[in-house]
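Now for chain A:
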Amino acid sequence: MTVKAGLKNMVLKGVNLSIGYKLHGGKVLHLQKELNMELRAGELVCLVGPNGSGKSTLIRTLAGLQKPLSGSVILDGYDISAMKVPEKSQLLGIILTERNTVDNITVFEIVSMGRYNYTNWLGTIREQDRKKISKAIYLVGLHGFENRFFGSLSDGEKQRTFIAKTLASEASILLLDEPIAQLDIPNRVEIMTFLKKLTHISDYSVLVSTHELDIALKIADKIWLIIPGDKMLIGTPDEVIKSGYLDELFGNELISFK
Partner candidate 1 sequence: MSKKYHTTLISLLIVAVICLFFLDIILGSVTIPMRHIINILFSRTDNKGWEYIIMQLRLPRALVALFAGAGLSVAGLMMQTLFRNPLAGPYVLGISSGAGLGVAIYTMLSGIIGTGAGFIISKLNYLGQVTSAIFGAVVILIIVISIVPKVKDSVSLLIVGIMFGSLATAVISVLQFFSTPQLVQKFALWTMGSLGDVNWDQHMILSIIVITGFAVAIFLIKPMNALLLGESNAVTTGIEIKKTRYLIIISSSLIAGGLTAFTGPVAFIGIAIPHIVRMLFNSSNHKITIPMSAICGAALLLICDIISQVPGRSIVLPINVLTALFGAPVVIWIIIGKKNLRTSF
Partner candidate 2 sequence: MYKLALSILIIPIFISCISDNKNLNSDAHLLAGESTVRYAKGFDIIDYGKFKYVVVKDPWKKAENLFSYIISDHLQSDEEIPDTADFFVNLPVEDVAVMSSSGIGMLCILDERDLIGSATNPELIYDSVLYQRHKRGNIIDLGETNQFNIEYIIDNSPDLVFKYIYGSVEAKDIIIKNAGIPVAYNLEYMETHPLGRAEWLKYTAAFFNKLDLADSIFRQIEENYKQISEPAKNKKVKPSVLDGSIYNGVWYAAGGKSYQAILYEDAGADYYWKDNNETGSNAISFEYVIENQLEADYWIGASTGNMAELLNIESRYKFLKSFRNNNVFHYGERINPSGGLDYFESGVVRPDIVLKDLISIFHPDLVDPGYKPIYICRIK
């Protein structure tokens, strides 16, 4: 790998990140300290770790939705805290666990929200927007669902609608917080496989937090394993399995990874 290529590939990077929350009375809750990680183009990374280890907080911090306690997040070469909301959202597609969406809004309307930063003040959908929206809907396999109401969709279809929305936004970095937690097993595999496909076909970088260890180990290019009270372990699934930490952290839940 050349230096130039490496620079180009490092699309999202955390430098000496400490994550957590400032509490009332000046106290600080540290979830993780001094994390260093980078997400490269064309890479599917799964963020795993025990419950409460700060997976969601890390995603929110990397997405610039929450300030790190210290350290910085570099997006496309710039410090994310200095970037404006529209700039960020053109690069980053973020799907959080929040499902507070109204029921009587159509799939098309939600996906068209992905064009938010490209449309005029009234949000008028032009022909080029319509093409991108249709393409995104087609990619996630919701073709024909355009006028269905969000409230009538299954959980898997809802998740795909939101993925389509981020695809329509032309963001090349996708951060997904627990996208498959609510789904049944066939849907889980299908969504993860689809995300993997995205990294292959068009150099998308995808970061997925999940507690589905088996799927993560099978599909991810790289695993970010949060070890409570310690640094983060970064490596390929094989490397992570060999490290032995999985048994230590998830031993009760899983038989063995060796």
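Regarding candidate selection, all candidates are chains of the complex that A comes from, given by their letters.
One rule holds for everything that comes next: a residue touches a chain if its C-beta (ideal position, glycine included) is under 8 Å from a C-beta of that chain, and two chains touch if they have at least 3 such contacts; residues count from 1.
If you're wondering where the values come from, they're calculated on a predicted model, not measured in any experiment.
Candidates 1 or 2 all come from the same complex, and the one touching chain A there is 1. Touching candidate 1 in their complex are the following residues of chain A: 63, 65, 85-86, 88-90, 92-96, 98-105, 109-110, 113-114, 116-117, 119, 121-123, 151, 162, 165, 169.
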